[in-house]
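All protein chains of the complex are present and in place, except for one that has been dropped.
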Amino acid sequence: MKHRKQHLMKWLSLLPLGLILFLSGCSELTVLDPKGPVAQNQKDLIMFSIIFMLLIVIVVFVLFTYMVVKYRDRPGRGNKDYDPSLHGNTRLEILWTIIPLIIIVILSVPNVQTLYELEKPPESTSNKDPLVIYATSADWKWFFSYPEQDIETVNYLHIPTDRAIEFRMSSADSMQALWIPALGGQKYTMAGMETKLYLQADEPGMYKGRNSNFNGEGFTEQTFEVHAESEEAFSDWVNESQNEAPDLTQDKYDELLKPGLLNEMTFSSTHLQWVNHGTMADKDYAIKRHREAYKELLHLENGKEDGNNEH
Amino acid sequence: MQLDEFFVTGEPLIYGAMVSIALVTAAIIFILTYFKKWGWLWREWLTTVDHKKIGIMYIISALAMLFRGGMDALMMRIQLAFPGMNFLNAQHYDEVFTTHGTVMIIFMAMPFLIGLMNIVVPLQIGARDVAFPYLNAVSFWSFFFGAMLFNISFVIGGSPDAGWTSYTPLAGAAMSPGPGQNFYLLGLQLSGIGTLATGINFMVTILKMRAPGMKMFQMPIFSWSTLVTSFIIVFAFPILTVALALMTIDRIFGSQFFTLTGEGMPMMWTNLFWMWGHPEVYIVVLPAFGIFSEIISTFARKQLFGYKAMVWSMIVIAGLSFLVWVHHFFTMGMGAFVNSVFSISTMLIAVPTGVKIFNWLGTLYKGRIQLTTPMLWSLAFIPSFVIGGVTGVMLGMAATDYQYHNSYFLVAHFHYVLIAGTVFACFAGLVYWYPKMFGHKLNERIGKWSLWFFVIGFHVCFFPQYFVGLDGMPRRVFTIIPEWMPLNVISTVGAFGMGMGFAIFVYNIYYSLRYNEREKSGDSWDGRTLEWATPTPVPFYNFATVPHVEGLDAYLIMKEKGQTTFDEANLKPIHMPSNTGQPFIMMSIMFVASFGLVFEWLWMAIAGLIGVIVMMAFRSFDYNDGFYVKVDEIKRTERSARGL
Partner (left out) sequence: MSAHELKSGPLEYRSSQGRMNILGFWIFLAAEIVLFSTLFATYAVLFGRTANAPTPGELFEPSTVLVMTFLLLISSFTCGIAVHEMRRGSVKGLITWLIITLVLGLGFLGFEIYEFIHYTHEGVTLQSSAYWSSFFILTGTHGLHVTLGIGWAILLLIQLAKRGLTPVTSRKVFIISLYWHFLDVIWIFIFTSVYLIGMVV
């Protein structure tokens, strides 16, 4: 018995060590390695909740181990500590109702606070107006329209650091979601309505973004790159694009909308001049033009067919 | 339509499956014919209205579906561990995860639990059958044919590929043309009707047919969980019925509910689906809680700790389950207020669930814990489910859910609750009640091997997925970037461990049938509730004399007083329902009608529906009132069963 207990203690002592390993490993995970205030905010809340959750897990695991080890029916135990008529305890019931309730209240307060904060541009850069980008998803690609700069990109994004980005998001066809884990959580894009998402990068770098809501065959490859760069580098890119990229014509845009995969592209005008998929009137714009195209498969395999797998 | 459009062609895996289906069918037909078992199959099984046999058929079908869903899972895991091999292409992968999810929830978890309910609940409450035995057979056959309909999509017409949630507009006629999605809609519709009928049936059974003296708060906890589940079924399934019907009408008759054209509203599907879908989660987890409670109490050799708290927590969970559906799509942009409300209601569910966890621990306290296989499954459940539960709270926090949503963090969470909750419970319950069903226990040693393979495999498979999710890996992708490879390979290893556990479990069924000793008494585990008061095999009328119940753990009290359910002095003729082939025939016609609708052959659908109506009219004129079992026959049966 004693031997068994020592054995158990040895294993239990490994627990904190495991925790340290676990937490240090976590810092490399994209969501827990935020590159902007929104993701930072969410990471802080995640870590805050994990503390309470670990607390609960540890309490239950310790109690569980204690019960199973101590009250196991082993030879020679007899009727010591055996009480078959023990059927409940009101005080305990109240205790283990109240404590979780308290934990939930503690978690709810920052949760609700953060929810409201996420609906506004981050406060750290409230002195600057957010950069407005219309993000339009279509099977299976992304269009990013910069109305102020009059630029439209396909499957990549340039953003200035230390400035809030206001995504006005909609979808040309199926429901999709814009997710850049390093910069913050996702939101759906839908045809016929506009959703708003505020993100911001604090560090320059290249981040991965993608559609995270399943929408058919090309879903896996519906990714894009986010280039976060200083305000100067951003305006250089803007100037370059305005000067060198071709205009986006409606015919060209309609062709691009056709379900399929696309490479990165740049245009020096936006599709917003003739269609905004976020409005009820333009909800069926893509489906009217490409209804027949959905009947065909891409025959998409890993490493073949996919132009932008490396992103 | 050409024949090569009708059958799925061009996939070596599917050709293999076609061949094996043909071989297995031929083998079954051959065996039945060779041993002259067709009459036996019809008389004893296809026409039965006996709740115990219906339960067994449910469980066998569910095990077959577990195999199918499990194969899907292994195929996905192979693809994700070796994406370069191109084992599955994108389209095929989409089909596989769609059928995996649908099969596991609708055709595995629910029928498995309903099967256990069928076998156990009437016995536990001291009834001779369910309230409506005929309807019970209808329920089973509607599930069975629904499952068949869904599964043949594999080789005929093409599988659905829009995810088990089938979000519109993706799943609509424009973006998912062809019969695949129709298979999903009609397979679910057909089996959903049966589930609704089961809900009504068990509610009436439990409310009206309890043994004399059994008060509501003296009912075994599994029966309580069945009652609460039945309430959820009755109030949730009609929503699914409507949602499926609307999408079917959209796809086949061109209405505009969920379309992008005609000002339709695709997001309404998401809402309707989860208004059913969230309660559905509790439909598959509350009976699991009931099973664990029974087993833990039996093998801790103690009364359940906090019985009333356990019952009330289930009722609270059932109520809350209808108020949280929005948490499945916090990211739809409903604004901070709506998300806050649903976030808090979601987290509140953790409170009654926590109460249950602590009460199970309380049951272990000062017990004398026997580590039998069913008990080990139940003990494995507690820590595993707690991990699933706390990550559920994390997902319930809407502000952070934006980062977890649609990622492998979510995948890990719901597998942690559904496997540790439901699947462990199915195995635990099957092993626990196996002697009652088949007259012998499953081998304990092999059972423990299967358990350890499955439980360890489960953690190895799903624990890494929390981390790969936090690293930004979304669900439903068919190929991955190198950073995610190591954890995915570990996952795949775990998945094969689980597959191994299942294989050993199935082998155990064969092994135990051949070598395990037969049960002599009906009370295999020194049980506490009335199902153990019946002899094994259980006579078709269950109880020769229905006991008078005086408290919780009724059979324990009877044993103390030396009472049995065979009181020779007080035998009376027993009224029992007659077998009938009508449910089987009616639902096979319904199958034909649904099949017609899948391919939009309206003549076939209409002909089938007329057939079903004729069968219903036929039933209306059917005044067969069953028969009486004579006292002599009862005496003979009981004496031989009890070895008197």
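Per-chain residue numbering starts at 1, and chain names A and B are given in the order in which the chains are listed.
As a convention for this text, a residue touches a chain if its C-beta (ideal position, glycine included) is under 8 Å from a C-beta of that chain, and two chains touch if they have at least 3 such contacts.
Everything numeric in this text was worked out from a predicted model, so none of it was measured.
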Neighbours of the unshown chain, displayed set only, are B
From B:308, B:575 or B:639, the answer for touching the chain not displayed is B:575
Missing-chain contact among B:185, B:265 or B:314 belongs to B:265
The listed residue (B:86, B:218, B:256 or B:370) that touches the chain absent from the view is B:256
Touching the hidden chain, out of B:145, B:237 or B:342, is B:237
Omitted-chain footprint on chain B covers residues 128, 131-132, 196, 199-201, 203-204, 207-209, 234-239, 241-243, 245-246, 249-250, 253-257, 259, 262-265, 268, 272, 275, 572, 575, 613, 617, 620-621, 623
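One rule holds for everything that comes next: only the chains that are shown with their structure count from here on.
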Distance between the CA centroids of chain A and chain B (whole Å) is 32
Note: in the complex, chain A contacts chain B through residues 25-26, 28-32, 39, 41-42, 45-46, 49-50, 53, 56-57, 60-61, 63-64, 67-68, 71-73, 77, 81-89, 92-93, 96-97, 100-101, 104, 107-108, 110-112, 114-116, 118-119, 139, 173-175, 177, 179, 181-182, 184-188, 190-192, 195-196, 208, 210, 212-220, 280, 283-284, 286-288, 291, 294-295, 297-304, 309
Counting only contacts in the complex, chain B reaches chain A at residues 83-84, 86, 89-91, 94, 161-163, 167-170, 174-178, 260-261, 263, 266-267, 270, 300-309, 329, 331-333, 335-336, 339-340, 343-344, 347-348, 350-351, 354-355, 357-359, 361-362, 364-371, 379, 382-383, 386-387, 390-391, 393-394, 397-403, 405-407, 467, 470-472, 474-479
